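To keep things clear, I will list the structure first and then write my remarks on it.
For this view, one protein chain was removed and the others were kept in their places.
Let's look at subunit A:
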Amino acid sequence: MLQVKELSKNFGGVQAVKNVTLEVNKGEIVGLIGPNGAGKTTLFNMISLFMPSNSGEISFLDEKIDTSTPETVVGKGLLRTFQTPVGFSKLTLLENLMVVPPNESEGLFSIFYKKKKIIRTEREHYDKVCALLRQFNLYEKRNELAENLSAAELKLLELCRQLMANPKIMLLDEPASGVNPSMLDKMVQHILRLRSEGMTFLVIDHNLGFIYRICDRIYCLANGELIASGTPEEISNNEKVKSVYLGAS
């Protein structure tokens, strides 16, 4: 579904990502681990086209997307979250999600000549948003501003928001960091449920317990290079991975 071939990126003298090749198949949950500064977020930035790569290829659904724009890949169903979610702080939770679907009513003058239609689509989106917020236990807070949420709730909101764009694959950047154990259980349930509904994931996280629990396969990145890949079991017994993690922390 998603193929990354020999992707590289350097910032001035720093080679943040070196010749990384990886693949995610439909319906999989794939983990991406590695110490801080390993280049994980940079890799996400390139895949979601927020950042140009220096060399290499990215294809999604058998199409090369390197030269595409972030909007286009979102339209194709590739969504990503951010390491530090902030949401739209001064928008309510409802608004945070209702702003997502592509909306013809987002014209400067459309409120004057297509009011009926706007109310109809707003209604549809509203129902969808309410259902989603209920699933994630955020419904009671729907009219609160996103800035009033806790860090863990913001992670959930971030996930909800990107879900509104109908992703086929979701790249999650550290969904578990700063989330307490009981919330983490819920996060795991949500991810597994979404996968059972047909979604694919590529997940960055430091919490190896969490990664081992949800992932089918794992890639490990260190200093921009892939040093290992395999099933959770293989990775947990891999000497290189162990040394990187022990060395780093």
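Throughout what follows, a residue touches a chain if its C-beta (ideal position, glycine included) is under 8 Å from a C-beta of that chain, and two chains touch if they have at least 3 such contacts; residues count from 1.
Going forward, contacts and distances are computed from a predicted model.
Colleague: The complex has one chain missing from view, so what does its UniProt entry call it, picking from "Iron-sulfur cluster assembly ATPase protein SufC", "Branched-chain amino acid transport system permease protein", "Aspartate carbamoyltransferase" or "4Fe-4S dicluster domain-containing protein"?
Modeller: Going by UniProt, the chain not displayed is called "Branched-chain amino acid transport system permease protein".
Colleague: Can you tell me which of A:Cys130, A:Leu192, A:Leu208 or A:Ile227 touches the chain that was removed from the display?
Modeller: If we include the chain that is not displayed, A:Cys130 is the one touching it.
Colleague: Can you work out which residue in A:Lys64, A:Arg193 or A:Lys240 touches the chain that's missing from view?
Modeller: Final answer for the missing-chain contact: A:Arg193.
Colleague: Tell me, which residues in subunit A touch the chain that this view leaves out?
Modeller: For subunit A, the residues touching the absent chain are 48, 50, 70-71, 74-75, 79-80, 82, 86-92, 94-96, 98-100, 102-103, 105-108, 110-112, 118-119, 122-123, 126-128, 130-132, 134-137, 139, 143, 145, 161-165, 193.
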